[in-house]
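One chain of protein is taken out of this complex; the other chains stay put.
Right, chain A next:
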Amino acid sequence: MAHIECSGIVKSYGAHPVIDGLNLMIPDHEFVVFLGPSGCGKSTMLRMIAGLEEVTAGRISIGGADVTNRHPGQRGVAMVFQSYALYPHMTVADNITFGLRRAGVPGPEIDRRLGEVARMLGLEPMLNRKPKAMSGGQQQRVAMARAMIKTPKVFLFDEPLSNLDAKLREKLRTEIRKMHNSLKTTTIFVTHDQLEAMTIADRIVLMRAGAIEQQGTPDEIFDRPATRFVADFIGSPSMNFRLGRIERGAAVAGSVRIPLPPGRFAVAEGQEVELGLRPTRMERVSPGAEGAITGRVSLIENMGAEGQIIAEVDGADMSFVTRDFRGLSIGDPVSFALSPDHLHIFDRATGRSCLA
């Protein structure tokens, strides 16, 4: 177990830098998720920590030891790949124990540890099978067992659940988190799925175009997004945005007028801003209520316990989520309001949050 320290990391292909001077500190035992859209450099970052990709400039240390130029096998890390990357010509047991056998660990010791991880991941009945004869979920379990049996200092997961169907993804996600709760090994998990990141992470590192856009706990990222990009990326359904301005202690955008809680925002009168309203932080209210937004229902998406209402407000769609959606039908007028502590305001020029 170890903390990870990346300082001044640069990665370029030719003259074009994809990551430019990135600094990151991951404390011991933490479960960190690298989150971002495809091409943001999150996988490249992970692969550099793994040693599969060379670092153009900068330093990576794991557990205090500089590993920047070490072979992947000498860094004390284990990795789980999106495509499972099992050795197709070996049985499950051989796949899991390959590294230990290679390192010359004595046979009885290998058998003991194999039994342990196989029990933990429910792989006992299939130890003699070939990977080809297994489902994707089972294959990924084998890959996890192969990583675990080495008792590494750091686990690296590169989009491990992306090739699985939704139900299995959820199940394995829980298992990975439980595994971390019991082993407490420092873990980096790469994903482009914000829900996956929110549910599994101690801390999210949200990346964009080779730089860290924001890092923090899932709550911080969700409730205090530092930029418009983060606010847009996190949350499902995604945040509603409206161009507006600050007028007499309220944020105004067309017919939408939301009073500003005192001290929450650092904004000036007349400032050009962009308002962010989370659909899940809004609720139906009576038409005359303070801060009420009124529109016409244009679509209702039934999600079971809740429904997403898409309403036309000032000629543009605005969505919100409510439990009280069953009485509504398309074309009805509807009033809803944002709970005042959940308004987001972004500077129009920089895209940065105006939270004080």
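Please note the rule applied: a contact is a pair of C-beta atoms (placed from the backbone, for glycine too) under 8 Å apart; a residue touches a chain by one contact, two chains touch by 3 or more; residues count from 1.
In this text, contacts and distances are computed from a predicted model.
K.L.:
Which name from "Germination protein, Ger(X)C family", "Glycine cleavage system H protein", "Malonate decarboxylase acyl carrier protein" or "Carbohydrate ABC transporter permease" does UniProt give the chain that's left off?
P.N.:
Hidden chain, UniProt protein name: "Carbohydrate ABC transporter permease".
K.L.:
Using the touch definition from the top, which of A:His89, A:Arg119, A:Arg326 or A:His342 touches the missing chain?
P.N.:
Of these options, the touching residue for the absent chain is A:His89.
K.L.:
Pick out which of A:Gly107, A:Gly122, A:Gly249 or A:Pro333 touches the chain that's been left out of the picture.
P.N.:
A:Gly107
K.L.:
I'm checking contacts with the chain that's been left out. Which of A:Val10, A:Leu52 or A:Met179 qualifies?
P.N.:
The one listed residue touching the chain not shown is A:Leu52.
K.L.:
Check the options A:Gly21, A:Gly39 or A:Gly73 and report the residue that touches the missing chain.
P.N.:
Of the candidates A:Gly21, A:Gly39 or A:Gly73, A:Gly73 is in touch with the missing chain.
K.L.:
Residue by residue, what part of chain A touches the chain that was omitted?
P.N.:
Chain A touches the chain not shown through residues 50-52, 71-74, 77-79, 81-83, 85-91, 94, 98-99, 101-104, 107, 143, 146, 150.
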